[in-house]
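Shown below is the structure under consideration.
Note that one protein chain is taken out, while the other chains of the complex remain in position.
Chains: A and B, in written order; residue numbering restarts at 1 for each.
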Amino acid sequence: MNDWSKAVIFDRVSKSFGPKQVLRDVSFQVVAGEALCVLGRSGTGKSVTLKLIISLLKPDQGRIWVEQDEITRLKPHELSRVRRKMGFLFQDAALFDSLTLYENLALPMLRLTEKSREETDFAVDKVLRQVGLAADKAKMPSELSGGMRKRAGLARALVLEPRILLADEPSSGLDRITASEIDELMLEQKATHKTTLIIVTHDVHGARRVGDRVAVFDGGNLIALGTAAEVAESENEVARRLVSEQ
Amino acid sequence: MKNKNVIVGLFVVGGLALFTAGMFVIGDRRQAFSRHVEYYAEFVNLAGLTNGAKVRVAGMDAGQVLAIRVPDSPLSRFRVTLKVDEKLRGLVRTDSVATIGTEGVVGDTFLSVRAGSRYAPAAAPLGTLRSKEPMELSDLLDQGTGLLSDVDGTIKQLGGKIDGALTGVTATVSNVNDVVVGLKDGRGTAGMLLRDQALAGQIRQAMSNVNDVTVGLKDGRGAAGMLLRDEALARQIRQAVTHAETATSDLGHAAGQADKLISDLQKRQVPKKLDETIDKVKGAASNIEEGTRQLKQIIAEVAMPDGQGMSAGANIRESLANANVATANIAEDTEALKHNFLFRGFFRRRGYFNITRMSPEKYRRDRVFSSPRNYRAWLAGSELFQKAENGQEELSQQGKGMLNAALTQYGDTAVESPVVIEGYWGGDNPADQLAFSRNRAILVREYLQSHFQLEPGNLGIVSMRNLPPAELGHSKWDGICIVIPKLAL
Partner (left out) sequence: MEPGLTNLFEFAGIVSRFGARAVADLFRRPFEGGQIVRQIAEAGWNSLPLVVASGFALGAVMTLHTRSTLVTFGAASLIPTVQALAFFVEIGPLVTGLLVAGRVGSGIGAVLANMRATEQIDGIESLSIDSFKFLVVPGILACVVVLPLLTLFMDFSGLLGGFLSEHAASRISFHLYIVRAFSDFGWSNFIPPTMKTAVFGFVIGTVSSYFGFTTNKGAQGVGQAATNSVVVSSLLIILTDVILIKGIFFVFPEGAL
């Protein structure tokens, strides 16, 4: 299973919260450098899946690899090494509301890299420009709109140039134009840095455009995994309906 | 971020500054940052003194008690280590006396070191200072009353001999008695007297006069002991009496003598508790007069209808009424005490004066008991005693008659003054001497006590083996000697 070409491997992963089983025996593999879009109805465990990958949650059963590390067996202090390969955009952005936008982005750079102040400033400015927030870097998160916050969250996820980008609904709450700009940005990351993208989304257009493959969750099961065209042909009614563009 | 750092810096520096301020203020009180000299002092009774208690030299805060070593047997005393600010070192002399005092009635206990005299050398660091046992407040009050009674008695005796030349003094003393007794018994009196702002000052003045007398007389081992034991004093008193006899109504002169007498008392070690009051005294005699005058004045003021306002007047009148009642009581007490004061001085008092614990050697050398002026009746053993059937000695009929004669010879004196029965045994065996001379004295004491109904406390015995005190006309004796110590008048 220790496959260098795979970015993420789920092997028979189950996760419950109390009596509620969220994931049931889920197995899938994400190839390095591919873009996987995760679709599914609300509350079916998409966000939980992303958090399992970055090990914010632990599975009840099953094993998870991120590149060559089986993260389900790593000790807490070894986790940070693996986490540094990943960037995570939270569904609600999760910016630190006691820090300015600039500080939010500079914090991981200053703490986790050897970069100097100037290099940090440069990198932060660059990524803020990419998400269109260059003018707002001195603002506090509470002074940003929901969409701006989402873009800021994406910027924070990208600022360390991660090998794997986990994005939880990057384009929800955004207008179509901005949403497609964000999609372009992620595709550009994938193209230039060979970043693996795992994107949870409800935006079928975006998913079809960005995703090399599409995974569909329902009722705690992975009901379909394949290219958008394959899934659209799927026997499963829910999967078909979720991927269809109408 | 920089801004935050400044704020935190300000906050931390401010807090630390306060901490330092606290350290310095307390350190200053504790003299933690000045140089010190250490001394020792020893006490039987600590009266609540603790580690860290203040030390005062001549009334100034000078340091603290560093350590107290607890004695391991009643024979040794508490050894107190005290540190004294270098600056006050010059006041601590070899004749400085350490006492334990209390601040007010409820205050802390502290160690007080009296400045020594300038002729005494400075006390060596780590040397042991002389010490005086602390006085508990209740003792003090008791002693105050007791001493006043002593004084009263003494002065009455003096007064008899100098034909009333000292009536003024006596009047003061009894006024003094009134006030002190009022203070002691009817708690209210003091409170009431002192509540009144206007009168308080005057009364306090009068009270300090009272204290002067009290202090003067309570000095050392008590007035009676003093008078009897101190030759110089006795001479002064005799002199005062002679002067008074020649100038019968010359109160001033007598007062002058009293002044000398009291200032002489002052020069000796006076209990620390009363130092402050005695310091205010210039001449005791003039103060006595002044006190009398002031008391009269106060009484006069109180008697005046609108003297110092209604409430004050009422209070004072009541106080005086209390005082009157108290005076009547104390008059009785004083009378009783007067008869008893000598036994208080000689027989009951622990330590030095307890002749039952005094060795015969010491007794022989004691100036009071060996004084040639004492009444002495030398009674031969062969006449006093006879062998009983059991082989022990007992008083013979003839012996009882001799004892009766010997005692009645001095009239009433024997009833109210202490009587010492010296027992002698003429044999050569030292053990016999000790046992039998003691036995003889006990036999005589039992007889005298039951026959004359004497106060047990007034009768002291001492077993002298076979050696009387020197220079009394008997180099050896076998029998009994009845001694009535003559008052030093």
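We adopt the following convention: contacts are C-beta pairs under 8 Å (C-beta built on N, C-alpha and C of every residue); 3 or more make two chains touch, one makes a residue touch a chain.
From a predicted model like this one, the values you see are computed outputs, not experimental measurements.
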Candidates A:Asp97, A:Glu143 or A:Glu233 - the one touching the absent chain: A:Asp97
Given B:Val12, B:Val44 or B:Ala470, the one touching the chain that is not displayed: B:Val12
Contact with the hidden chain (one of A:Phe10, A:Phe88, A:Tyr102 or A:Phe217): A:Phe88
Identified contact with the non-displayed chain, of A:Leu56, A:Ala191 or A:Ala229: A:Leu56
Touching residues (missing chain, whole complex) on subunit A: 51, 54, 56, 79-81, 83-84, 86, 88, 90-92, 94-98, 107-108, 111-112, 156
Contact footprint on subunit B, counting only the chain that is left out: 1, 4-5, 7-8, 10-12, 14-16, 18-19, 21-23, 25-26, 28-30, 50-52, 104, 106, 108
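We take it that only the chains that are shown with their structure count from here on.
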Length of the line joining the C-alpha centres of subunit A and subunit B, rounded to whole Å: 98
